[in-house]
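The complex appears here minus one protein chain, its other protein chains still in place.
Going by the order they are written in, the chains are A and B; count residues from 1 in each one.
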Amino acid sequence: MLELSDIGVRFGGLRALDGVSLSVADSEIVGLVGPNGAGKTTLFNVISGNLRPQRGSLRFAGADIGSVPAYARARLGIGRTFQIPQPMHTLTVAENLAVAQRFGASRVDAQAAAEILDLVQLTGLASRDAATSLSLAELKALEVAKALATRPRMLLLDEVLAGLEAVAKRRFTQMLADIHARYKLAIVIIEHDIETISTLCPRAAVLNFGQLIADGTPSVVFSQPDVVASYTGTVPDA
Amino acid sequence: MTELVLQALWSGILTGSSYALIALGLALVFGTMNVINLAHGELVLLAAYVAYTCESAWGASPLLAIPAGIVIVCIATALTYALVGRIRRDRELNSLLLTYGIGIMLTNGILLIWKADIRSTKSPWLQDAVVLGPLYSMRSELLFFVVSAALIAGLWWWLTRTWAGRAVRAVASNRDAAQLMGIDPHRVEFVSFLVAGLLAAFAGAAIFSVNVIQPGLGISLTVKAFIITVLAGMGSVPGVLVGALLLGLTESLTTTFFSSALQELAGMVLFLVVLFVLPNGLFGTRWRRAH
Partner (left out) sequence: MAARIVAWLAFAVAAYALVPFAFAGNLYLMSMIIASLTIGGIALAWALLGNLGGLVSFGHAAFFGVGSYASALLVMKAGWPIGISLLAGGACAAFAAVLMLPALRLRGPYFALAVLAYAHIFRIIATEWKGLTNGAGGIGNIPRFPVVFGYDFSSKTGAYWIVLSLVLAFALIYAWIRSSHLGLALRAMHDSEEATRAVGVNSTLAKALMLFLSAFMTGMVGAFNAHYINFLEPDYAFSGLWTMLPIVAAIFGGYRTISGPLIGAVVVYLLDQLVFKAMMPIGHQIVLGALLGAMILFAPQGLLSIFARRRPRMASASGDA
């Protein structure tokens, strides 16, 4: 589904991404981990089209999308959520989904919207103003719902569990599993919570200082010394 | 041919010096408050008319009118600052509309007081030609060039060597951080508005001595100042100087080789070219793009 090849991004003198190559298959769930500043959100920005890489190529569903603008990538099937929820806040929840459907999926489908709201447990709040009256958990659920409304083939989730307390986190994780079961889409999820990654993702990739340093099953990846060192701050042996 | 070019360059530099005074004021206010004062040109014009009044009523040289001009313009500036400070929401755009309204009031106020006739200085001393080698200029042009240069140098010294000036630069580069260091941004904003008024007063006297003035001139002065700040890139004093000179040169070269009617057009086109090709201006330190 997604093929990143040797992606390089520089901000002035800083190498945010350095030769990252990653493949995600249809319906695969991949966890993307790494310490803060490793380049995870930057990688998402490259995939969703918010950032042009200076180097490397990306292919989605077999086609080169390097020069495709962000809004068109959403229509092609790349859905994403933002680390800090960005609801269309003067619109209602239902209107948020309507816009996403109309422009991201070309068709407003009330039944599909109802199903999405049901999955993210926002059904009762459909006519609420998105900005003023939703809790953090509800806002995050709305982020996911918006992305789902575009009928994506791949979902990029950027720290969607951050800021939620334990019970909400477990509920959310279950929700994501349900979504994956229902829609069979590929999911790439950025998370810091190792337990969540291990539960949800059959595969984990680790970024550190813009480089991919590990890629495999969570149990293997998280016991690798350089991965541990990247989190605990000790310098790995050369 | 070279003489024509040299003369055009010389005239352009002289004109550019007055433009620099106007543009620096605008840039200063924008730097500290993120507000584009659309009434700035009208303030310059107000000072110009004060100079006219001093000359026509008391026969005094426009130079002597400058203190009166400073007082009047600074009062108007302080009022503008007070009003702009009252805007609560969407300051960037609402201040545009508010200062646009103030500009309309000033233009019409000038019209009411001084009528629509075109005015210019009648002082023969100022209008005398001064010849430096192959280069001609009016004495007034030369005089105010020197004055402008002195003011700009003074401003540079103030910004870099005094604490007040450093505070201005601090607020311009990072308002929150400056506050954390104990700098009162409101005071700094007020000071920058006043300094802008001071520069505008000198520029007004210069415009009156060198050019003709009429009530409709205000908006075109504001536009020119805005063009220069765009050329320069916000946040750069040397950039404003270069931009002002560039605009002055463009205008005088256009006048020399095409026609004086096209000089305003040339300035506009220069502006658009820079805006689209170099969105940060020549020296810009702040992004001007929306995303």
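Definition applied: contacts are C-beta pairs under 8 Å (C-beta built on N, C-alpha and C of every residue); 3 or more make two chains touch, one makes a residue touch a chain.
What you see is a predicted model; the values in this text were computed from it and never measured.
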Given A:Asp18, A:Glu115, A:Asp129 or A:Asp215, the residue that touches the chain left out of view is A:Asp129
Full-complex touch with the removed chain, picking from B:Ala8, B:Leu46, B:Ile219 or B:Val242, is B:Ile219
Filtering A:Thr41, A:Thr150, A:Thr173 or A:Ser230 for touch with the omitted chain leaves A:Thr150
Considering the complete complex, of A:Arg10, A:Arg59 or A:Arg75, the missing chain is touched by A:Arg75
Cross-chain touch to the chain not pictured, restricted to A:Asp18, A:Glu95, A:Asp109 or A:Asp226, is A:Glu95
Subunit A positions in touch with the non-displayed chain are 48, 50, 69-72, 74-75, 79-80, 82, 86-92, 95-96, 98-100, 102-105, 108, 127, 129, 131, 146-147, 149-150
Those residues of subunit B that touch the unshown chain are 36, 38, 83, 86-87, 89-90, 92-94, 96-98, 100-109, 111-112, 115-116, 219-220, 223, 226-227, 230, 261-262, 264-265, 268-269, 271-272, 275-276, 279, 288-291
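The definition used in the following text is that only the chains that are shown with their structure count from here on.
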Rounded to the nearest Å, the gap separating the Cα centres of subunit A and subunit B is 50
